[in-house]
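So, subunit A:
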Amino acid sequence: MVLSSTPVVRLSGVSKTYGSTKALTEVDFSCFSGEVHAILGENGAGKSTLIKLIAGVVQPTEGKITVNGKELVLKNPSIATSHGLVCMFQELSLVPDLSVRENIMLGAPGTGFGWLNSKVVPQAESILEQIDGAHIRMSMRVADLTLAERQQVEIAKALTRNPKLLILDESTSALNSSVVEKVFKLIRKQRELGVGVLFISHRFHEIEALADRISIFRNGQYVETFDNGAFDYGYIISRMVGQRIDDIFPPKKVFNTEAEEVLKLDSYSWKGGFNNVSITLRQGQITGFGGLDGQGQNEVLLGLFGLLKNTAGEIQIAGHSVKITHPKQAKAPDLGIALVPEDRKTEGLVLEQSIARNLELSALGTKGVNALDPTIYQTFLEALELKCNSLDQPVSQLSGGNQQKVALAKWLALNPRCLLLADPTRGIDVKTKTQIYALLRRLADSGIAVLLLSTDFEELIHLCDDAHIFYDGEIVSHLKGSELTAENIIAASLNIQTGGEVHG
Partner candidate 1 sequence: MNNFKRLIPDIDVLVPYIGTLLLIITGSVIYPQILGVDYLAQQLQIAAFLGLLALGATIVILLGHIDLSIAWVLTGSAIISTALVGTGDPILSMLSIPIALIFGAGIGIINGLGVAVLRIPSMVWTLSVNSMLLGISVVLTGGFNPKGEASDIMVALATSQISGLPLAFIIWMLVTAALVLLLKKTSFGRYLSSVGYNEKATLLSGVSTPSVIIAAFSIAGICSAMGGVLLAGYANQAYQSMGDPFLLPTIAAVVIGGTSILGGRGSIAGTVGGVLFITLLNSILSVMQISDAWRSIIFGLIIITMLLFQSLRKKRT
Partner candidate 2 sequence: ETYHPECFVPAPGTSIIEKSAKEGPYKIAFVNGFAGNDWRIAAIQASKAWAARPENAANIEKFTVVSVGNDSSAQIAAIDNFIAAGYDAITFIAVNPTAFEPVIRRAERAGTVLVPFDNVLDSDKIVQINESQFALGKLKAQTVMDELGGTAKKILMVNGLPGNATDRDRRLGMMSVLEKVDGLDIVEVVGNWDTGTSQKVVADALATHGQFDAVVSQHGSAGTINALQAANHPIVPMGVDGENGVRMLMADLKIPGVSAAQAPAMSAVALEAAVSLLQGHSLPQTVYLPIPQVKSKNLQAGVNYFPDLPKSFNTGTGFPSCFKPFSPQELLGQSIDNT
């Protein structure tokens, strides 16, 4: 890999503060053309802020940004794009109510208020084909796409902007490994064409697979940069976190197959969503839901939380067959179900309200819980080490990782019998992950049954006692113990039958 002498972007002495929050302090950082430069850091380390600066979404409080040697003021994203600085944002920049086609053309350089440039559309289509997105029609409304499909479109959109610097901020977080691999192929091709790539991900194996160089950020400060492979995970993590983390995952226990049944689904079905789902969940068990994004696993969780109308089949809670028609009913102590939904920003939390208000919201009106007693949340907030100025701080000011901790704690305070988690660690840094994993283990040991939907097979393998892999709304394979291997999971996800007990 040859590095051109002048970097595509160089930040010198750049600081960014939001009100009192110091998002970035005195950062000197460069990215060269023809390199894939990974940025690692905890939630709130300043990664998104860094790239938002480069993408012109926010402007530095101090310091200067030079692009290809020229110092520039990037007043807004369109200026940045016009200089070839193209970003795939963590909060996707797709407009839900517009079609894929319109989104691709939206804000393309030189458009302004004038005619849209439709030349980019075929380009985007061919890119989508290369990353398993052929099924995404240009005429589809983005709102109707799954998160994964949106990320695919976002990638296509970005590449049609013919970037000099391509920025991916957790842009593959919802994509399954096979698609990610294809995306990486494209990115490598861009690199060969001399494009610089900034890559943010919380998934180590992805970074290992793609990055040429790695820069580490911690609490808004640049720590160091080194070539990929120069150091091992342990070291990297210690640099990110400022301390060593030896085991990301807590040791597994052999769980007692005789333990009391908590949740039993018997050919649980929902038209157009999932079909014939039969599982058993016992006290202390952590069961995973795996499979490609949007195979019906999330809908099962919604159903169990009383959000789906006219479902078929039987639900048994602690041996009693029940009909769950409303979240209020689901959370009541006699059922004791809690759901931490997929999208913390719009579903899990009321961003505008304080941490305290958010914590209390689900506890309020639940029998036998005193929502206004702060101590009931304390243990969990401590276990998760929530970072915040005070519980009166609006949740919107927390980094996503910390937002997720609140979304989790507000349910744990109800000490539910059965905890449903929809991809709770997406976009969450390794330290936060370990904290969440450890907590889940502890909860399981205390007798809670955990149903964990995850797009990250590491979690299914290392955290779960068993996993159900979904394909097209059905459970195609139930993997237990030693069957829980990456190969089996991927195979089942693609419905290629191998080991494991295979369902009809």
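As a working rule, a residue touches a chain if its C-beta (ideal position, glycine included) is under 8 Å from a C-beta of that chain, and two chains touch if they have at least 3 such contacts; residues count from 1.
Picked so that all candidates are chains of the complex that A comes from, given by their letters.
Being a predicted model, the structure only gives us computed values, none of them experimental.
**Student:** Subunit A is shown by itself; which of 1 or 2 touches it in the complex?
**Tutor:** By the stated definition of touch, the match is candidate 1.
**Student:** What part of subunit A is in contact with candidate 1 in the complex they form?
**Tutor:** Interface residues on the subunit A side: 19-20, 305, 307, 326-328, 330-331, 339, 341, 346-353, 357, 360-362, 364-366, 371, 389-390, 392-394, 410.
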